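Take this structure, written in structure tokens, and hold onto it; I'll ask about it next.
For this depiction, one protein chain was excluded, whereas all remaining protein chains were kept in their positions.
Showing subunit A:
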């Protein structure tokens, strides 16, 4: 039986279909999850996709964090289930305290949409094992609230433990501290990043490359070998 990857749809989620498609292209069985259901339908891993859940009211990800599905996801993530948060999903993961720090309005206050180069800094998480450390990838980036912040102590801790998973290359698009584009929790099962790997899984769309597919092949390999 192939691995089941769940993708949550909140009101305002935009990229759930792309994430489901990316999971399928990697060879997984994509499973749609609904924010009001606690039931995770026996998925092996969860993707929190991009968009503007609950209109980003209050703070990006702040309201979604308290939805019924998140109760189950927080519990399972703490027990080791792999969770990937992309963009709005990353914001939800920080609001849920599954990842440290917080996401704030871009330092230039503009919505940004560009092809973004990243350096892979940690190739040992559940979602990055198909990459190599130092590898440069290019995936689309589009956000309003993409500025990663944390206090100095937390940043030093993340650096020391190798938990900065991705860093922006060439351009820091939003003022994120220490050029951080993505981080992982200590166990390596929860990963969050602002850019969108799910939009770069086929040559026809996105950057025209398939640099993002590695996230989904990584997790599939991990789950199938588990």
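In the analysis below, contacts are C-beta pairs under 8 Å (C-beta built on N, C-alpha and C of every residue); 3 or more make two chains touch, one makes a residue touch a chain; residues count from 1.
Basically, contacts and distances are computed from a predicted model.
Chemist: Write down which listed name, "Phosphoribosylformylglycinamidine synthase subunit PurS", "Transporter", "Metal dependent phosphohydrolase" or "2Fe-2S iron-sulfur cluster binding domain-containing protein", is the UniProt protein name of the chain that is not shown.
Modeler: Result for the unshown chain: "Phosphoribosylformylglycinamidine synthase subunit PurS".
Chemist: Any idea which of A:59, A:178 or A:209 touches the chain not displayed?
Modeler: Considering all chains, including the one not shown, the answer is A:59.
Chemist: Consider the whole complex, including the chain that is not shown, and state which of A:79, A:109, A:160 or A:204 touches that chain.
Modeler: Looking across A:79, A:109, A:160 or A:204, the contact with the absent chain belongs to A:109.
Chemist: Identify the residue among A:95, A:138 or A:198 that touches the chain left out of the display.
Modeler: A:95
Chemist: For the chain left out of this view, which of A:70, A:87, A:120 or A:150 touches it?
Modeler: A:150
Chemist: Touching residues of subunit A against the unshown chain: what are they?
Modeler: Touch with the absent chain occurs at residues 58-59, 62, 66, 94-95, 100-102, 104-109, 147, 149-151, 175.
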